[in-house]
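The complex appears here without one of its protein chains, the remainder shown in place.
Chain naming follows the written order as A and B, and within any one chain the residues start at number 1.
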Amino acid sequence: MKKSGDKFEPGGVIKEPGSSKEVKTGSWRVFKPIVTENCKGCGICVQFCPEGCIKVKNGKATIDYDYCKGCLICMNECPVKAIKSER
Amino acid sequence: MTKIFMEGSEVMAKTVILCRPDVISAYPITPQTHIVENLAKLVADGKLKSKFMEVESEFSAISSVAGACAAGSRTFTASSSQGLALMHEVLFASAGLRLPLVMVVANRALSAPINIWNDQQDSISERDSGWIQLYVETVQEAADTLIQAYKIAEDKRVLLPVMVCMDGFILTHTMEPVDLPEEKEVKQFLPNYKPTHAILDSENPMTIGPFTYPEPYFKLRKELSTAVDNSKKIISEVNEEFGRKFKRKYGDGLIEEYKNDKDVAIVSMGSVVGTIKEVVDSRKDVGLIKIRCYRPFPKEELIKALKDRKTVIVIEKNVALGLGSGSVLPEIRSVLYSLDKRPKLVGFIAGLGGTDIRIKDIEKAVDDSKKMKDGEAEWLI
Partner (left out) sequence: MVDISEDLIAPGHRTCAGCGCILAARQILRATGKDVIICESTGCLEVTSTQYPLTSWKVPWIHVVFENATSVAAGVKAALEAQGNNHTQVIAFGGDGGMVDIGFGAVSGALERDDDIMIITYDNEAYGNTGIQRSGATPFGASTTTSPAGLASIGKKQWKKNLLMIAVAHGSKYVASASIAYPQDLQNKIKKAMKVKGARYLHIHAPCPTGWGTDSSKTIEVARLAVQTGMWILYEIENGNFQKTMNLELKPVEEYLKMQGRFKHLKENDIKVIQDHINATWKELGHLEKSGVNLRTIL
């Protein structure tokens, strides 16, 4: 992970937007949500993911496991119950 | 150059026009009120093209100029006493964020008990905030220093907020003939503000004011401390440049020595220096060192000015409760500590709550100092 090092912008200003993506919060996970073939690509899980790590690709929801914390909101909200979880 | 004769507050307001801030945000408090009222009238009459924010507290005032500065604008605010105390949090934050704010402090006593007249407790109590603090002797100096303050603050080597401290009522409410520079001359000396280090711009998004863990915090504070110390050089430079252009300068920008070739020297700040100069002229056995730049503290300059004296008398308008003296005395003592042969050092707490410091009070201080022990402080009541 990028360390703060010894070179600082005056006042600690951070000039690289979105640099937190270096932190792979996927390591926090206990339960892993898995998208099954029932997924209709409606995008509701995308709307409700707090990490913003679900995208709809080729009509199916795809989860970026680098960042998924395993909160399972996606599983809870899926209208067709297309997401299951495993430990 | 225009010669004007008007109230100190009005002079400051007219000087603000010359400095061209985009945003002015200030909350009225005696004795700064006339500055704010004058500015409001100038904006209302179209003579000052700034946005004037009618804020609901000093806390809001300092917060809104911090935001405006971060968004790339030059700003102005002013306060005193309780108002300055209310800003305390944001004073530290804005120095830490390296925002080049400029504020006029119309020095006034702090409650309790409540008192509206002059002493320097308010700004001296903010000496650790990281703001540069310049104390002025006359209204002329206040106007000149305000212009210099922007140049110092916005210098890329500084990027720190600056407080111009002028004694409330004594300088804000009295009338003095003042040379006001021409607008185009000031514009040459002080071009428009162009921020580079921190700016809120949707084309170039930055995060200002992040959360830091111990190690980066410690290192950032050290950088800040270094920046405050290094600003001494620029304060002197700007004073020199101002002197060349407008034919007025104030010592070396940091301290001013006045007939400092006697055995005894008085050290002081602010408008009382004028009265002390009278005593120096009439007595001839005492000299004067005026501290203009209190923060950063001009250690080397003071060592040079004081090392050959036999007695140093500090006269200050504040008290460091629990320390038995004002705040400036121990700072001078620490400066002299490194010398093999130190002058005798005594201090006087004077003028609190607007109590007049008369020529005979200063004379008494000089005479009393002969009987006092080294390091002692007394109240000049």
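The criterion applied here is as follows: a residue touches a chain if its C-beta (ideal position, glycine included) is under 8 Å from a C-beta of that chain, and two chains touch if they have at least 3 such contacts.
None of these values were measured; they are calculated from a predicted model.
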Out of B:6, B:116 or B:206, which residue would touch the omitted chain in the full complex? B:206
From B:36, B:90 or B:255, the answer for touching the chain not displayed is B:90
Touching residues on subunit A - with respect to the absent chain: 2-5, 12, 14, 16-25, 28, 43, 46-48, 50-53, 55, 64, 66-67, 69-73, 75-77
Missing-chain contacts mapped onto subunit B: 22-23, 25, 50-51, 53-57, 59-60, 63-73, 75, 89-90, 93-94, 97, 199-202, 204-213, 216
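We adopt the following convention: only the chains that are shown with their structure count from here on.
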List of subunit B residues in touch with subunit A within their complex: 96-99, 159, 197-198, 205-210, 212, 215-216, 219-220, 223, 227
Using the touch definition from the top, list the residues of subunit A that touch subunit B in their complex. 4, 6, 8-15, 17
